[in-house]
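Heads up, one of the protein chains got dropped from this complex, but the rest are sitting where they should.
Right after this comes subunit A.
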Amino acid sequence: MGESRGGGCCPPMDLMRSETMQLVQLIVPMESAHLTVSYLGDLGLVQFKDLNSEKSPFQRTYAAQIKRCGEMARKIRFFKDQMSKAGVLPKESLEKESDIDLDDVEVKLGELEAELVEINANNDKLQRSYNELMEYKLVLQKAGEFFSSAHRSATAQQREIESEDSQQAGDDLLESPLLQEEKSIDSSKQVKLGFLTGLVPREKSMVFERILFRATRGNIFIRQTVIEEPVIDPSSGEKAEKNVFVVFYSGERAKSKILKICEAFGANRYPFSEDLGKQAQMITEVSGRISELKTTIDAGLGHRDILLQTIGDKFELWNHKVRKEKAIYHTLNMLSLDVTKKCLVAEGWSPVFASNEIQDALQRAAVDSNSQVGSIFQVLRTKESPPTYFRTNKFTSAIQEIVDAYGVAKYQEANPGVFTIVTFPFLFAVMFGDWGHGICILLATMYLILREKKLSSQKLGDIMEMAFGGRYVILMMSLFSIYTGLIYNEFFSIPYPLFAPSAYDCRDASCSEATTIGLIKVRDTYPFGLDPVWHGTRSELPFLNSLKMKMSILLGVSQMNLGIIMSYFNARFFKSSVNIWFQFIPQMIFLNSLFGYLSVLIIIKWCTGSQADLYHVMIYMFLSPTDELGENQLFPHQKTVQLVLLFLALVSVPCMLLPKPFILKKQHEARHQGQSYAPLDETDESLHVETTGGSHGHEEFEFSEIFVHQLIHTIEFVLGAVSNTASYLRLWALSLAHSELSSVFYEKVLLLAWGYNNVLILILGIMVFIFATVGVLLVMETLSAFLHALRLHWVEFQNKFYEGDGYKFAPFTFIFTANEDE
């Protein structure tokens, strides 16, 4: 398909059609395969076809290598995780990556991972001990307080009771306040009380108490104290609110029950002795151990940070290398093994201009890998449709992406992007039209362009990314906006007589009729743009609406004609004369005899100042074409001209519809002589042909399908001619909205604030004006006009000629996006 070169009508133009592509076959010896793919990846001009598509990923030749790379990628992700947790950033590396070997990297990654995992485990253990000790310290403090306060009150009570001469059990009995009602105690039975101390989570503390009470049938005494700050729980590592509890019990069975309940509630128990001296000793010991542990933990963390730093130095290098290797092995998996198992065969698409570079790369790879045999490069002939490749620079790539978003161009059809570079910003500007706002946008985009280098290496947010990517488009939009703003004479909705004084003046010296009948035109037409007198007048809207609507129609008809002419270029390029005679010419005649004629009428009306009603003229041209025009006559013999045009339009519709399918059928039969069925019975057009259309040889030719396709195309064009022309009226609508919004903000905010003669209100008014202008006009209106200009291009312009069913050239290259995870 790449051989059908265009007619020598026009010299070739960059970007107009896709680069010529060819299907190449490379035969590469095994030993130089890896290097070859690596060099071709650096070149970035070959799109490999997958020759092993029937095989599953595990059956492919290099599956083991990919698993290896996958392991290494996992380790690198683990490192990245750890680094981000510790707050270490990977540094930009200056080493060249060809110096490092993949096996070395693998070994190093394995070592570092083992070390890091070990350090982390140790750290966790130490941290857990630390937290336990902290809890123990808290228990010691709080329980100590409790015991000492109880002891104080107990000794006070004891002194009282001792004077009453009762025998108590030894120093285990600290609940003497409870027992003071009991006068007679069986001293033979000494009740041995035990106690347990520990920490319980606060939210479980009430339930804990209740269950203990029930389980031991009320034979326990529990005291709880709240700890004010949250404590780090040793098992979970997170802060939790806890209470210190002391449980007093009697008997072994009660003890075992309490132990089990403590375990169930996750309450940690710590040993505690009531002896004051021992308590103090324990506290000092625990504090000592805590500070020791802290230093150990800090040392451990420092060690880990150093390790992470060393990883961070080489991180980007390793990351890139691993991804590159993985990409190379994926590509190698796409190549098929030759019968002799000594070389690999690759097939791929590449541009014709890159043949020399590819052969160069192949040679270099053969030399560098010390192979005895060189690689073979040959071009294959195929009927497959090649991918579409446009060579764009940073200026044109944004527009090309906009066009591709609708549909990638078929191989070698005309690219609408060529004209879109200019017409898209232009139509945007027609809808935006204010040179003050245009200057604001220009400043913003100049900032983006001047800081291009710095911003392109940073990672920007989603919205900034889009604005930065489209900076050249926005630059064009702002320049055209300044131009159309000068034409509409709007500077934040204020007009200025920049080029000459206004053309209108009062009828007489007293200006008495200025507000009733109006001014008259005394001087020459205002030379550039809209006369400044119009703003704020009562007849501004009728005049401007009429002007802008007619302008929209004129611009729309021009753009649609351009679209049809593009289809002519396509037909010439693909040498399809049936398309020229039975598509291009009828379409041109139809569109121009109706809407081209309307445009001519508009211009004649403006030039002559006639009062003819154009709606009336157009509608009655169809309804009663033979009627006299009367006062709607714009030029002599208008009735005859209209009849002729109407006739031409009506004739062109069947011209679009009928001949093409039959001619295509004849062409198809001429190509497959001797294999055709009996000729068609051509009396009835569509109803009989379903059964006779059949496949001849390899090419299918369904006549009914072709006919229906042509019918749809014709209906779409004919009806679309009216609807698309009306669609261009959005140029008027958005421009009106913009100027009205701008004028409202100016008059109702700024002038109103100015009228109060108060500085504060003025400043407030200015702030509101700035926010409203930026938010509504500069952001929302820009997006809105962008969207509508885009729609006009995608639908009204492109449906005249664009097929857009190709696929994009996606060469094998090592430029990875930032968050690509294979």
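Just so it is clear, contacts are C-beta pairs under 8 Å (C-beta built on N, C-alpha and C of every residue); 3 or more make two chains touch, one makes a residue touch a chain; residues count from 1.
The rule is short, and it goes like this: contacts and distances are computed from a predicted model.
Entry comment: the absent subunit's protein name, as recorded by UniProt, is "V-type proton ATPase subunit e1", drawn from "UTP14C small subunit processome component", "V-type proton ATPase subunit e1", "Kv channel-interacting protein 4-like isoform X7" or "Autophagy-related protein 101".
From the options A:Thr484, A:Asn632, A:Thr725 or A:Gln798, the residue with contact to the chain not on display is A:Thr484. Annotation: of A:Ser18, A:Ser350 or A:Thr423, A:Thr423 touches the absent chain (contact as defined above). Contact with the omitted chain, checked across A:Gly110, A:Pro271 or A:Pro527, is made by A:Pro527. Contact with the omitted chain, checked across A:Asn356, A:Ser457, A:Thr515 or A:Thr640, is made by A:Thr515. For subunit A, the residues in touch with the chain missing from this view are 11-16, 418-419, 421-423, 426, 430, 483-484, 487, 503-504, 514-521, 524-531, 533-534, 536-540, 542-543, 546-547, 550-551, 554-555, 558, 603, 606-609, 611.
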